[in-house]
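Some chains have been omitted; the remaining ones sit where they do in the full complex.
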Amino acid sequence: MGTSPLPNSSRTPFNEGAARNSAPSRFGAPELAAIPPDIRAVIDETHAKLGFIPNVFLAYAQRPDHFRAFMHYHDVLMQGPSGLTRAEREAIVVAVSAENDCLYCVTAHGAALRVLGKDAVVADQIAINWRTADLAPRLRAILAFASEVNARGFAASDERIALLRQGGFSAADIWDIAAVAAFFGFSNRMAGAMDLRPNPEFYSLGRTSP
Amino acid sequence: MGTSPLPNSSRTPFNEGAARNSAPSRFGAPELAAIPPDIRAVIDETHAKLGFIPNVFLAYAQRPDHFRAFMHYHDVLMQGPSGLTRAEREAIVVAVSAENDCLYCVTAHGAALRVLGKDAVVADQIAINWRTADLAPRLRAILAFASEVNARGFAASDERIALLRQGGFSAADIWDIAAVAAFFGFSNRMAGAMDLRPNPEFYSLGRTSP
């Protein structure tokens, strides 16, 4: 092995010949013209706000009833009344999606967390490992419970719930942590089934220029 | 250890002093009178059909917006148009819930599968271990993929999807298997968070008398 000279490793390229997969998902996406008007309106509104159409919208538009049910539940959980702030809810999504190795969700919700939380460093830390992130005790408690919810065979003991209550979380807060964590475990798996591809815009969103 | 006589073990009782937990969930349930009319209508209809109110309805009624979003998505997945029969979809729910050790979901959906599938033995087998159940190749293929979706870090390869397509499943079928499996992983975790208790009626539903 040592006798033949090893190649000069000064050439830097890697991943030669790879192509960026630009399909929203492996199941494709409908023509915009074929999308029902109510869904088209949601997509157009998001397009106007973000400047691009997140692929999850196009992928789900394949199945209009699923699109409506998913987006409605998503909005109830992420934007509805709750003792958790919107940024705290995004942090749950990013932490759970990272544990589930979900490329689309870590990328898209990581971007959302950078924007909403106004702390890109902590958002990036949570996207890698919430356990070693610079977290305040309240956010650490939230993400610790979300991570337990995310585990196979989760069933909370009375003692665990009492501990959260003592930590200042109401029953509704506990419900919301569990609901956001578990719903995105569902979403992560759908992304894995359809090979949902993150839009390239997400990677830099919410970052200040270096 | 062997010198003192061991107790006579002929006494048969076990679990003495245990009480059946009859609360729908650890987070309680609202007074029926406090439930919004549209939700009350759903509950009354189910009550009339089954003869009892499944605890999931009472537990979710605590949060009306969550109730509506959950039940709507549930119905789209379980009763909406699909290449999978309703019994096949219930089989996915039971198999996934068994893998996730969810007491409420195995009990309630096990009952549903006994009723819908008209084969209580296979329904009970799936509730224990779908892998060793007496399954036809199509149902085995469905549950095998559902089980993969249920695993942590799920992301289907192109090869896996091609295999399912070759087995006669359309893209929409694959979507539906994944969606039902993943949605009930979400539901299993909510049941675990709220300690959702199965109604006693579920245990015998769909069984012929011995």
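Assorted remarks:
A and B are the chain letters, set down in written order, and residue numbers restart from 1 in every chain.
The rule is short, and it goes like this: contacts are C-beta pairs under 8 Å (C-beta built on N, C-alpha and C of every residue); 3 or more make two chains touch, one makes a residue touch a chain.
Everything numeric here is computed off the predicted structure, so don't read it as measured data.
Copy number for the full complex in this structure file, with 2 chains shown: 6.
In the analysis below, only the chains that are shown with their structure count from here on.
Here the CA centre of chain A is 26 Å from the CA centre of chain B. Taken in their complex, chain B has these residues touching chain A: 26-27, 62-63, 65-66, 69-70, 72-73, 76-77, 80, 99-103, 149-150, 152-156, 158, 161, 171-172, 174-175, 178-179, 181-183, 185-195.
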